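Heads up, one of the protein chains got dropped from this complex, but the rest are sitting where they should.
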Amino acid sequence: MHHKQPLGNESLRHWLRRFAGDLKQPALAIFAGLVVGGMVIALSGFHPLTAIGSMLKGGFGSAYYLTTTLTRATPIIFAGLAAALAWGSGYPSLGASGQMILGALVCSQAAVRFTGPPLWVITLSLLCGMLGGMLYSLLAAWISDRFKLYLLIVTLMLNYIADYIASYTTTYLVKDPFGADASAIQTQRIESGILPRIFTGYTVHWGFVIALITVIAILFIMKKTTFGYRARMGGLNPRFAEYGGINSRRMMYGVLLLSGALAGLGGACEVLGARFRYVDGMITSPGYAWSGIIASLMANNHPVGIFFSSIFLAGLTTGGGAIERSMGVPSEVTTIIQSVITLLITARFVVAVRKRHASPAPYTPPEGGDLHESQP
Amino acid sequence: MLLRMHQISKSYGPVTANDQVSIELHKGEILAIVGENGAGKSTLMKILYGLEQPDSGTICLNDRQVVFHRPSDAMAQGIGMVQQHFMLFGSMTVAENVVYRKETRKGLFMDHRRNQALVRELSQRYHLPVDPQAVVDDCPVGLQQRIEILKILYQDAHIIIFDEPSAVLTPLEVEDLLKTMDQLSRLGKSIILITHKLHEVMAVAHRVVVMRDGRVISASDTSETSLEKMSYEMVGRQIPTRRMTPPAVGNPLLEVAGLSLKGEPGTITLHDIHLQLRQGEIVGIAGVSGNGQSELIRCLAGLQAYDAGQVMLNGTDVTRASAGTIREAGLAHIPEDRYAWGSAPAATLAENALVGAEGRPPFSRRGILNLRQVNAHAAHLIQGYGVKAASLFQQMASLSGGNAQKLIAAREIARKTPVLIACEPTRGIDIGAMEYIHGQLIEKRDQGDGVLLVSSELSEIMDLCDRIYVMFEGRLNGEFIRGEVDEKTLGLYMLGGNRHAPQTALG
């Protein structure tokens, strides 16, 4: 596996060397992803270098594109933090999608119904969104804990169910009564209480700033609090954590609640800042939750790394949209690139020969995601 | 000459595991290779068995040079190894395990009947009785080892390597094993016995090679050497015999009454355990591993729920309390497996040194860690216990086993709790580290704390403990006071030889 963060200060030289070492793996995976993406583009009759060039330009090349990318990165950052918290603590949850959906849905309803000054409405609606994500995560945590089921399977199934719940609710219960387009499955547009844009003329909204603040808050929690320490130890070796007196059940609920709250907040910010209503499929079709997991894997669960990897992934998507419009390359090429990056992000290209001692065999910590460990 | 390993060298990075080692083996001979942990015996055997490649040196079999890239190469040349950790398929039958990869078949199908007959025949020929249809998981450890031997015989091996074969056996099973080796050698098999138990060497080996620091120190006929000479050669100096002051025993610190654990079918259960630990004494729990010691300690440490019983720790009732509560009430615990329980190998040394104390000042206040204190504490432990480490932020996994153990011991002893449970605190570490940890345990006792020492090494128990309980099949079946018991008696109790009512030394 990769290195673990130190607790305190170390020499700059040491830190830089470690940092460079950590970047090797994501860099290789990104390179492989772009090569495969280029091949796919070439096979379908476009010029790969031109296409990838315009893709990067379309993602980051101008103030307009860059801010569009940042808008798209906002929910990914939240989903990435949610994933990092859960996976890094040994609870591989895929539930961010369902939690974001519920966060978004609840927030959209709260924002329409609350009255008062915008800041007040925004705060309350965001809190409601967090609560929605948190409760849905609590459900998954409880099922997994009480009945000893794989969290992975439970969250996967709950994602499907959340999507249908939201679809049902928007279709039949809270459908937008004023919509011009009767076929659009969406809720009523939020008038007061939307997150304002940071710069006029650009889509990026204050949700991005909230995301940035959250990154710093999570960084602090993970590195400088006993909660973060306990969560990390539980993720690295659950038995060691229990031996040290860490209550693993309490940690599981704590971690998953916080993770659900982050995902819910991500969904809420997307509603208040970008869509101004809940639209059926607004979370699932862009695949925010999955991008978040990729972002967190690329950054090896480091919050600051997630901030940048999310922007990178969002940029690929914005750029993918750009080349679809300008060249006719289907935008799925960006998902293909992302998937290849993910496929290789945990692979070890160079199997490290690190047998320092004749015996015993070096211990490999339990894989965060492998189910064999958690099966009762 | 059947086998000659000539001038074998092997290093792992800066560590030289084998330095120009040469050994010879004749047909029908039992050759013992003895040495401390880390002396290089295991590496040498891994090279012979094709698990490792030597940096230089040659292996000759029947005067022909051979190269083994993998175990199957060695097996093809008739070399088999009974490994310390058995390589068995637990949910399969004995016969299936023995014939694996050399199955008799009817077309594509397994010929179970024929396979079983073959195994039965083999077991009769070598006087190693087994039931071919039994499932391996249901067999006791001694029997499992026998299955391993049969496996090797079935593969037609004529050189058999035994790697620390007695570590997991009861004294009675050890006797059986030694008899088996003797028989096999009479039937023309050649045996290499890796061990650090010298009386086994004296009992069964024809020749003995002593290794230290990766080199051969001596090679001689067993009849020409002695226990004293071998142990001197192994260690390289005389071990000073430790003089312990008589214990200044005070109030009870740990009292266990009627603790019972009814496990699921097939697991160890604990029956009505009563024990007491008082201020200023080291109390030992002796016994062959796997007789319930691990389960008992996990119960006491709050890591395993038990069915009945009461536990008092330093005046607090900690019956069924959580691990955290028990730690707070005054228990420190050096666990038996340093990587499974005792540390997070992928975490840094500083993180590993903190566990259990992270919620207390000066390390944290209101949930916020004080990293300066955390790191200072870790540095203090590392320096104080002479842990060889380059940085506070290196991974625990990058330390050697002995250094990792030292750090764990340091962390637990430094908590200055009234009670310390030390489980196999010196397993697999070098003599220097062992002596250091022993010294620390005695110092803790002399400060008036209580130490509960669980060890399967009888010599460790005899050296350190003021009072000794013996554990057998989930029961404490004897209690003795230092100086009033000899190894032989303890050995008898360890294999359940004494079934009458437990003696009570405390009255």
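Lettered A and B in written order, each chain numbered from 1.
Note that in this section a contact is a pair of C-beta atoms (placed from the backbone, for glycine too) under 8 Å apart; a residue touches a chain by one contact, two chains touch by 3 or more.
As a working rule, contacts and distances are computed from a predicted model.
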Protein that the absent chain corresponds to, by UniProt name, given "3-isopropylmalate dehydratase small subunit", "Simple sugar transport system permease protein", "Aspartyl/glutamyl-tRNA(Asn/Gln) amidotransferase subunit C" or "Na/H antiporter subunit D": "Simple sugar transport system permease protein"
Shown chains touched by the chain that is not drawn here: A, B
From B:His26, B:Arg70 or B:Lys388, residue that would touch the chain that is not displayed: B:Arg70
Sole contact to the chain not displayed, among A:Leu49, A:Ala63, A:Ala217 or A:Leu343: A:Leu343
Hidden partner chain, touching residue among B:Leu2, B:Val15, B:Cys60 or B:Met110: B:Met110
Touch criterion as defined above, residue of A:Gly38, A:Gly58, A:Pro75 or A:Pro92 at the omitted chain: A:Pro92
Missing-partner contacts on chain A, residue numbers: 40, 44, 92, 94, 143, 147-150, 152-154, 156-158, 160-161, 164-165, 167-168, 171-172, 287, 290, 293, 297, 330, 332-333, 335-336, 338-349, 351, 367-372, 375-376
Hidden partner chain, residues of chain B it touches: 70-72, 75, 83, 86-92, 96, 100-101, 103, 105, 108-110, 262, 264-265
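Quick note on the criterion: only the chains that are shown with their structure count from here on.
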In the complex, chain A residues that touch chain B: 1, 3-10, 14, 224-227, 229-230, 232-233, 236-237, 239-247, 355-360, 362-363, 365
Chain B to chain A touching residues, read off their complex: 12-13, 15, 17, 38, 40, 42-43, 46, 301, 303, 322-328, 333, 335, 339-348, 350-351, 354-356, 358-359, 364, 367-369, 371-372, 374-375, 391-393, 395, 397-398, 400-401, 428
